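Entry: subunit A
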Amino acid sequence: MTLLIVENLNKNFGGVVAARNVSFSLVAGEILAMIGPNGAGKSTSFNMVGGQLRPDSGRVLLAGQDITGLPPRAICRLGVGRSFQVAQTFLSMSVLENLQMALIAYAGRTRDMLARSSALFRDEALGLLNQVGMAEAAARPMGALAYGDVKRVELAIALSGAPRLLLMDEPTAGMAPAERAALMRLVADIARRAAIGVLFTEHDMDAVFAHADRILVLVRGEIIAAGTPEEVRANPEVQRVYLGTSGLRAALRARAAAHG
Partner candidate 1 sequence: MDSIFFGRRALLAGGAGLAAAAAGRGAAAQGAPIRIGELNSYSRMAAFCIPYRNAMQMAAEQINAAGGVMGGRRLEFIFRDDGATPGDAVRVAEELLTRENVSFIAGTFLSNVGLAVADFANQRKRLFFATEPLSDAITMAQGNRYTWRLRPSTFMQTRMLVEAARGRTQKRWAIVAPNYEYGQSAAANFKRLIGGAIPGAEIIAEQYPALGRVDAGATVGALAQARPDAIFNVLFGPDLTAFVREGNTRGLFERRFVLSLLTGEPEYMIPLGDETPEGWVVTGYPWEQVEGAEHRAFVEAYRARFNDTPRKGSLLGYVTVQVLANMLNRANSLDNEVLVDTLRDLRTETVVGNVTMRGIDQQGSMGTWVGETTQRNGQGTMRNARYADGADYMFPEEEVRAARRA
Partner candidate 2 sequence: MSVEFSFLLVQALSGLASASSLFIIASGLTLVFGVTRIVNFAHGSFYMLGAYVAVSIVPWLLQIERSPTLFFVGVLISACVVGVLGVVMEILLLRRIYKVPELFQLLATFGVVLMVQDAVLYFWGPLDIAGPRAPGLRHGVMILDQRFPAYELFLIAAGPVVLGLLWLLMHKTRFGILLRAATRDRDMVGALGVNQALLFTGTLFLGAFLAGLGGALQIPRVSASAQMDLSIITEAFVVTVIGGMGSIGGAFLAALLIGQLQAFGVLIFPKITLVLVFLLMALVLVVKPWGLLGRPESTAGHTALPEGIMQPRGFAAAEKLLLLLAVLAAASVPIFGDTYTIKVATEVLIFALAAFSLNFLVGNGGIVSFGHAAYFGLGAYASGLLVTKLGMPMEPALIAAPLAGGFFAALFGFFIVRLQGIYLAMLTLAFAQIAYAVCFQWVEVTGGDNGIVGVWPSTWAASRSAYHYIVLVAAMAGILALRHVIYAPFGASLRAARDSAQRAEAIGIDVRTHRWLGFTIAGAAAGLAGGLYAFSKGSIDPTLLGIPLSVDFLAMILLGGMQTVMGPVLGAAAFHSIKDIFMPLTDHWRFLLGASIIALVLIFPRGLGGAYAALRARFSGGAP
């Protein structure tokens, strides 16, 4: 069944149209990429799905349930895990504690005033870190990690609630190309195995075309194309925007100049 249905989402910031009639859907186990130039409205769309932003109009359905305008914590409890464009982790804690915290939260034990938090969910936390290849760094303070590692831990945090849907806003930003491919393979692997739906954005087109089942192209808040990588590649509109796979920014600049 369809895991996520997004219908006609709109969002304006003052005069800026960040999303206009954004609609798409996603089935379990599918990996959907959303691409588009800077300021296209990708993060805005993610935030409307994740609950960080309330849409001006439109609906978001998760497994048939209307979650539009619910607070992030409620959406999280319904099985949506996410990462942020600027990674959000708990910088004062160790890597392991970050995971323990997430597991405590998913277990609904954050109001527990008796237990010692450092003793809870250790093994589960290590297991998750192992999954993303960060078990070695478990004891390190979060603030001391390289940004790519932070992103990896954030992925582990997002996975710790055994989500049905994973939202990843630029998961590989700050990583070396080899690392990127590895991370995306990992995500794809997890998604297939656990039948998790994944929605992600990337500026790295290699990652997008290598791993996405389908691709949405967002420009100035509007979806201008959607389909399999082949369809999107073949789309003349998209081709006009993307000369090659890595020329996104240059292409956009050219396009903007052409339109005056």
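Basically, a residue touches a chain if its C-beta (ideal position, glycine included) is under 8 Å from a C-beta of that chain, and two chains touch if they have at least 3 such contacts; residues count from 1.
A quick word on the picks: all candidates are chains of the complex that A comes from, given by their letters.
Since the model is a prediction, treat every value here as computed from it, not as a measurement.
Within this complex, subunit A is touched by candidate 2 out of 1 or 2. On the subunit A side of its complex with candidate 2, the touching residues are 50-52, 71-73, 76-77, 81-82, 84, 86-94, 97, 100-102, 104-106, 108-118, 120, 141, 143, 157-158, 160-161.
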